[in-house]
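A single protein chain has been omitted from the complex, and every remaining protein chain is retained in its original position.
Moving on to chain A:
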C-alpha cells in the first residue's frame, strides 16, 4: 500500500486547489511488489473509474511500461493481467506524494498516506 488503484483516486484537496491537482507526484519512494488475487470482474468494473493517462504515466514513472497509452476498447486476458499487476500488486510503502499545483506534500508512512490538510489549507 499505497497501491496505484488508490493513487488514481486521490487528488489534492487543499483550499482553492482545484485545477492541475491530480495525479499527485510520487517522490523518494520505496516500492514493494506483492501478489494479489486476480479478479477480472473487479478490474472491468473499475475501468470506467480510472483516469487512464494518470495511471499509465504513474506506472511508467515507477518502471512499469506494460499498459497501452490508450485504454483499449476490447479487453483481453493479457491486458487484464497487466492492469491487475499495475493497479493491485505495486505498493508504495514509503515516500510522499506532491500536488503538482500547490506543492502540498502528502507523506506516506508504512504504506499509509497522510492526506490531512494543515489549518490554512482548509476552506
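In this text, a residue touches a chain if its C-beta (ideal position, glycine included) is under 8 Å from a C-beta of that chain, and two chains touch if they have at least 3 such contacts; residues count from 1.
By our rule, contacts and distances are computed from a predicted model.
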*Omitted chain, identified by the protein name its UniProt record gives, among "Protein pelota homolog", "tRNA (guanine(10)-N(2))-methyltransferase", "Peptide chain release factor domain-containing protein" or "Beta-sandwich domain of Sec23/24"*: "tRNA (guanine(10)-N(2))-methyltransferase"
*Using the definition of touch stated at the top, determine which of A:6, A:66, A:82 or A:101 touches the missing chain.*
A:6
*asked:* Give me the chain A residues in contact with the hidden chain, please.
replied: 1-3, 5-6, 8-13, 22, 34-37, 39, 41-46, 49, 51, 88, 107, 109-120, 122
